[in-house]
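Take a look at this one; I'll ask things after.
Incomplete set of chains, arranged as in the complex.
We just call them A and B in the order they show up, numbering each chain from 1.
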């Protein structure tokens, strides 16, 4: 049946003027970085439920990540978190990854779990703690150099819980000082990705609270500083795809932390709460990439697609497989938008036709297309099924419970 | 200066027709229950910062709570959480509390930290887990009887993270079954307080998501079932005082878990984010108590005022002192509302005058009044200062770090 379905799909899209080969090529190029910490246990403040088979160290995390990539072809890089993934010899971790067919992705400094950081890391009023935090940033730049990573990805928990607790403007200055020092340590081909978040764990003010604050910081630092959009880090109602289009236009969209949320930073599996939003994000990016064809450099090719989720109740590896597949699905749908049709409707002030032209692409079932793409790449047509039928879960059961967590 | 200030305050209020003696009597009757877990360490999913001197067991928690009550006169009861406060012999815990001048308050069953409860406790699809959860509820009723508590306070983390994960309506039925069984175990003078929460730790649906679901459950159970309002458990913009007035009118307002929030269930110190909201809650309650004077039983006298906060970065005992004082402050202000003035403005359709009549009470500085009330009760005029000048912090330092936490 699959063949028939794909043949029909191709006919349909051809009739719409969509170049399916181009679509397949773009799909073949899609890369989604999985986070090492997503293979470990995580939870809410109420409870971390431990799972059997969770990796016990960074090397085992790479092994699990390699399974995800082997089955999906989508996840060739793995982000690491320091010190969660601290090892004595990063060249060994790098070799281990490379032997598994992976590369180390973004390096994520952790500045929220040392006791010293209770009232801030780079924005702490104590200069010794700021020094300690900045040194950790610099150490992470070194780790990136050792592991061959080009991106250092920054999320700060820094903020305050009460009015008056901290001097908002002084903290702003301290943040800038620390980032400037780190920025100078980057090699010319490295990037600093600056994440923002509206709240949690700080409940009054967060030093980098929204895209505007991250963007403004990037402006002050230089072109290697870019903004990282975590899809769960916005206030209710925020139009994320608008922010994406805006940053793209300013050439400051560095990448994403994908996940789903209904309420706050729920960190659920991407594409499960409002899949249309994910599609619309890709629609904006693909629209931006058309400028590129016209010779305008938008930086679309450098956007880092990364996951950042908390698999509190899910089996870790299946959760990751589902996640990269969900991203692939919505990306595939976005590739079916007929941009000329949209532009024509916009030009005619035909609101209904323009809306429909975008949403129509979302309504196609891309399963036949994705099956075909996977077959052509020698991948299992249904990576989840392939995983569940594999012996990997049984193999890792020997790790027992109590693996890595945060 | 204090005396002059109080004399002036009394004159001012007399001129407005406020009976200051009545106000003082109401203030003398105010009781705020502190939670045993608020004396221990807590945090966010990102980090629990450990403090020195945190109590190591339920007995030490009572000792800290006794300090709060001794200095403020406001906190004669302490809520307990089972199994966090599990002891071999509850009569000993009760005696310990009573020797310290305290009583055990509401008993809170914990149904979210056993591994079995990952996908639900009383709403788990596995009947054995539901049995286990219901048995815990029944055990808590027994503990309440042993400790002399009259309230069992129920918060369920139960819910789902994804569409389809659970059968919403079946879970609703299971919740009802469990609560009915527990309800039958109550003595006639005991109450079941049913809490609700919009989200967290469940991120798709929460079985008891809002006041309506808690209320409806209470209706089905009987008059001893009442609704518990946690001020941090609502969606953005919810008018909490409206819910309070509504439940009061239906005679189903059982009590509160007070705390402050700006974003989600931030669990900050009550009265620090939007103190006017706390004042307006008390305004509604006091307005309801006027019906009582007219012979209508509203149950205002039985409302349990309890704290439920997470002192992630604060010193625990001072945080609790500040919290009960903040509640006292807003309650005192609410006692200064001239209800006849409000009613007259309402009758005249004078929107501005009615609004002002309420807000004016909020703008009075009640410090002189509270000083006077404390002096009359033989309490320190400034309980926080008294605590900070005491040797208690030094005394408990010997407990070291790593005390009770959740």
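Keep this in mind: a contact is a pair of C-beta atoms (placed from the backbone, for glycine too) under 8 Å apart; a residue touches a chain by one contact, two chains touch by 3 or more.
Given the structure is predicted, the values throughout are model-derived calculations rather than measurements.
The complex is built from one repeated protein sequence; 2 chains are visible, and the structure file as a whole lists 4 copies.
The rule is simple: only the chains that are shown with their structure count from here on.
Taking the mean of the C-alpha atoms as each chain's centre, chain A and chain B sit 40 Å apart.
Chain A meets chain B in the complex at residues 42-47, 49-50, 112-113, 115, 118-119, 157, 161-163, 198-201, 203-204, 236, 261-264, 266, 268-269, 272-273, 310, 312-313.
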